[in-house]
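Only a single protein chain was left out; the remaining protein chains are all shown in position.
After this line comes subunit A, so read on.
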Amino acid sequence: MFEFVIAFVNAIAPLLNNAALAPAELTGNIATAGAALGVGVAALGAGVAEGGIGAAAVGALAEDEEFFGNAILFTVLPETLVILAIVVIFII
């Protein structure tokens, strides 16, 4: 949630500071804001997903330590969402 807010503010701040921008510059800034918003929402989704998976992983680990590898793997799996979202930043 926090990441989302920071990303959003960072993207919007330059827009507010420069009242008179050239149209091309304005479009670029809006695109950056959109990308930041995308990353923020993706991070939020990953966080929600990891919450549940992490709880289940810790439960499984408490019963049997042999699950450690699987537990880590499944817990970080939703993080791929954020990585994909970051790729979008470089594309635009």
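Everything below uses one rule, namely that a residue touches a chain if its C-beta (ideal position, glycine included) is under 8 Å from a C-beta of that chain, and two chains touch if they have at least 3 such contacts; residues count from 1.
Definition applied: contacts and distances are computed from a predicted model.
Per the UniProt record, the absent chain's protein name among "OB-fold domain-containing protein", "A-type ATP synthase subunit C", "NADH oxidase" or "Anaerobic glycerol 3-phosphate dehydrogenase" is "A-type ATP synthase subunit C".
Remark: the omitted chain is touched by one listed residue; of A:V5, A:V58 or A:V88 this is A:V58. Summarising the interface, subunit A meets the missing chain with residues 52-53, 55-60, 62-64.
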